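Part of the complex only, each chain left as placed.
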């Protein structure tokens, strides 16, 4: 298990480094990440490189058996570079160039920025290529983060966007056709006429907007490639990774992950004031999304280890919560945990973004907790590295879909991630392991596939889904699927267009509900327990073209019309849910599908408020019980288990008590 | 009856046009509007004109007996024009020039835009002047729409604004005096010093702001005139219109309407997410405002015919609702109904702004409804063309007043349109026909005149009102009247200044209430039923100078002071309502005034939730009963009637049942 922290020796006097290393070693650390914001410390002025301080920090830590991952420091170019080359800074949608003083303010298409990035990365690579204590690289930091999703509207972006479009469409005629520029007289007659989608009083063409999002995503991917190419060439034996951001969706993470050895991500469960307050299920989903990027285990490169915040301070992690987050990560496939950060900075924007230690550098409650984790992991880590996860249920996503919904949410209440999570959450509660995979993934191995809101579809996707169902899979698709082609153009066929055959239905009409409005429905399938409930957001009115009706509306002018259908297709069946029903209704449909597919839950009982996650290694099942609440909970055990953390055995039918924020790892063979 | 739709053949393959024409003909269509966003299809590059595709579309439709109104396509200049002449695009109040990619982003004062507009309009006019199937022109599209009320802050606007001011005031001395520029040291010593009212941290001079709004309004009027002059010269025998926007108030619609043959407007009753959710009474008011622009019947050039929306989709019209909207329009004077649009676009910003057909092109529920309307109208249209409306009650408005309230709402809760509507709504509920007229209109024909919030007054207006009352009319004026002169300067006389004599009062003090605050009042006039009630927003404290007190406050430190007064003046009387009372209180005052003026309601009973509108033609009364609710309602009839839609007779005292969204047209002779 890679266990350590993110360390900024440059923020502290050299005399302290030895003590830091000592305290880290005592906490069981074996790895740190360093240098990802230290460009000016490494290149004081143009071409004035100096790695000695970093060499020294690496050396001190190495003596404590702590290895180093080096971040390339390109997220924060120095003031001297920004001052002499303001063209490296991004331009916002009003056309105003960003000022120096923040982070990741650079345009990925700036040729100046790329040139200087190449230089610093090459120099670092040359300098550390033979340093055994440097085991890998993190490219830059959190691409796309730090405001406005990393979008840029500068002249170089405009030029590159046009080139990107030319590469994609070859001719303007094709572009005009694929975007439908005849609408509002927007036909382009020269490539140079194509604008970046700057702020308008109305709204841009949605096809242009989607291609712009793809272009910006590709720009970051291309910028990352620039660095990877250098590092692969000079340091072929060190791993390369990047720190992703969970459910953040500004970049196509599948494409960004592709050239990396493995991915890492930054897990901040509790950003109450500065970001979303993530429920534990959102954190679990994030882990699963991250594991799905390369269908491979991952690291947490930054694990929250204290209250966070820039202008305001978030609540302090509850005692035990850092440990809980740590095991939650491991349970979902993390093989590295680095706490962010070693010691809270005394200065700069992140003064209140706490680390394990506070600014005073004394061992805190949080340090003691981390130390305890370190001791535990030292003992059990071999069991937890290389965990594998059941492959019975998958959920399908794509960044293109998410961008299309960013551009057109369809309904103010509709949020793709919330919609996706609402299905994931039911599976999580039922202790059903889930893989979250891309639409390019091999889905043939799964029994049940949930594909929420496939707004955009293409032939390959449709063929894969058909093949999956034909061979016996159960597929669940929800409303706003099959609406548009991959260029964000509505099909000229009855909806859900290319999915009609697979789903055996036609959506003849729909009603987008206003935010206070609800509708009613009932489930009526003979194999599903009759259930009445509510739905909101959207109501498709469905005519069956071969499908059977599972649910009907019981209200509005479309009372008695179908809203949930099932279609036998080959060996399997495809379910369509044409509205957003209550969790009970969704749960009822999912439970039927799970039973029908003979999918096993990780743990039969459903201990309230306890997340149960199953990992497997060498024919052993490890069941992680995670108490996310601040109350004690008891779980009745269905057989004999070995508990790893308490180091005890539990008998069949015994009650296992878990303390607030507590963790248990049960092993069954 | 002109019955049809807005058609964009350029969005669809030519092979489909024939079928479209066929389906239109089957729905009873006899007219379409085309080409108003097709500039680039008509002028592919500078001077490269091509009308063949449009000729063909016109020809195909003509063969189905469908005539064409052509829109001049100037609302959406092509990319080639914007790219080579960015000066055609508007500059926003922060001083940032709009990007290409939207609609109506052009500056009406741009000389380049005007030059290119002249060319395309001239070419079109020349090309179609002898085409019998083209019966008229729509100039541009929805002037002033598409964000920020069409305001522009570019250099050409600045130059033209100064010229406009010079034309108005002749000398700077006069301008300085009329604007009160001595305040805050803003006296101008050269014309070039006068700024456009760009974004400030404080606020501009209100007189400058009002003149700027007038100038921008005049700029659009002048831009329209440019096109009208060309069309009148080249095509003297085709009508010219523009599509207005109901209660939209960025342009002086009276002046914009003046040179047109008749006006049309775009009626979207249900813009829940993308705009205001209009109550039926707001739609009726909009129709009446539109009819008042030229005191003449009108067309609905765009009638909503499906769910609308750009980023989000609005709710679907309820079954019957399109028909209801259609007859509501006719009942208020519409003589043309064109549904927007024939078929929902597959691409572009308005992908979700549905037409009669969806993108798949198949007959929808909405198409069937439109077809039914078509069949009905075919049968009864002769009765419904040329309807006349009773001229007993008028409401007075002006755009100058509205702009002055935009600049200074006086109270956060005060909204001129809501205030105006609150009086209109009472008349609507009482089945009292209303004309909404400009302050220039001939008001002598009415018995009752309601003039809410005459914030700005001028001598002509005061004289007209005095003349009206003197000859026996009843006038109702509400608080915030008589405050300012026509240049937005507060009078130096006791308020309501020039109206003091007519109203017989003096407002010695006022209290602007905060949003949660209410006051109480009672009506005490011997002829009006005593009534206690609440008022909000504003409380004038009135001293009578000849008037009689109708209402007094019963709360606050101005308890017992007058708040509603009546003044005999000549043969008539003038009522002043110095606060914003509850609908019951307003209703009580209005009912008294109606009785006093012997005004007849269209239908004596007041069927709850049913709008009743009266139109007359050739000595016949047509009573439209519109059920805007989604429930059944019954109406007891006071005499024998012929019903036009059901084609049946109703006896006296019989109960007429109207289905949800249903319509009845009763004829009495």
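Every chain is named by a letter (A and B) in the order it is written, and numbering of its residues begins at 1.
Please note the rule applied: contacts are C-beta pairs under 8 Å (C-beta built on N, C-alpha and C of every residue); 3 or more make two chains touch, one makes a residue touch a chain.
Bear in mind that the values here come from a model prediction, so they are computed numbers and not experimental data.
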*Given 2 placed copies of the single sequence, how many copies form the entire complex?*
3
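In this section, only the chains that are shown with their structure count from here on.
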*At what distance in angstrom does the C-alpha mean of chain B lie from that of chain A?*
49
*Given the complex with chain B, which residues does chain A contribute to the contact?*
94-95, 179-190, 192-208, 407-412, 488-495, 508-514, 517, 557
*Where on chain B does chain A make contact in their complex?*
10-11, 37-41, 44-45, 73, 76-80, 82-83, 92, 94, 96, 98-105, 146-148, 272-273, 307, 309-316, 318-319, 344-352, 359-362, 364-365, 630
